[in-house]
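I am attaching a structure below and will ask some questions about it afterwards.
Just one protein chain is left out here, and the rest sit where they should.
Let's turn to chain A:
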């Protein structure tokens, strides 16, 4: 099934996946994944639950080596390059995990500070300033000395975002940023993501199935199908909503129940 795609924009390609297959041992999760991510775009990885969205993200942030295919960052193959180069590329990544994954034995402020302490030569005063700046950007300065277990789910996500920005990455990855958040907190997070993209000029890859959020922020994307284990559509979520006639994509975008014949009702 040929993926559907709209006309692509003319921005420079920053990352691309070329015919990538992802598998856990013999179990194939997704195959034939190919797409380009333009510099400065917000790219959405979409699909129903269990289709392998987070697995795609894992391979892009260096946690899962693809069984086949190539993953290029600035034209260089990430997985075949030497570990030192891979490490340099990974330094450009900032990741907000689905569970926020804050280090539970450290305070919110220490969470943001740890990457700077471990990986840079910044002095303590500069680190403190940077931590306050990053937490200030996400509106979490008041919780700097609180432990992750003492803050709410939305605050954890924002703290996770501040930590993801700790080393000023130019590529940000978000795994289900709105999952488990109320609509107002979720909308605030969307605004924050848009502001960060515009303010920092970062490229953002977002894994989500929250339609309002996707329509609002993503300007390109791919739709993964759980049944065929392949991508079945390319394009911005709003474009897919209006133009894609793939039954699964149509059902997903219009919140409809898909029937067994593949048609929607």
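Throughout what follows, contacts are C-beta pairs under 8 Å (C-beta built on N, C-alpha and C of every residue); 3 or more make two chains touch, one makes a residue touch a chain; residues count from 1.
The rule we apply is simple: contacts and distances are computed from a predicted model.
S.K.: Missing chain's UniProt protein name, "ABC transporter-like protein", "Phospholipid/cholesterol/gamma-HCH transport system permease protein", "Putative mRNA 3-end processing factor" or "Lactate dehydrogenase"?
M.R.: Going by UniProt, the chain not displayed is called "Phospholipid/cholesterol/gamma-HCH transport system permease protein".
S.K.: Of A:93, A:174 or A:239, which one is in contact with the hidden chain?
M.R.: The one listed residue touching the chain not shown is A:93.
S.K.: Just name the one of A:28, A:61, A:211 or A:226 that touches the chain not displayed here.
M.R.: A:61
S.K.: Using the touch rule from the top, list residues of chain A that touch the missing partner.
M.R.: Residues in contact with the chain left out: 61-63, 87, 90-91, 93, 95, 97-99, 101-105, 114-115, 117-119, 163, 166-167.
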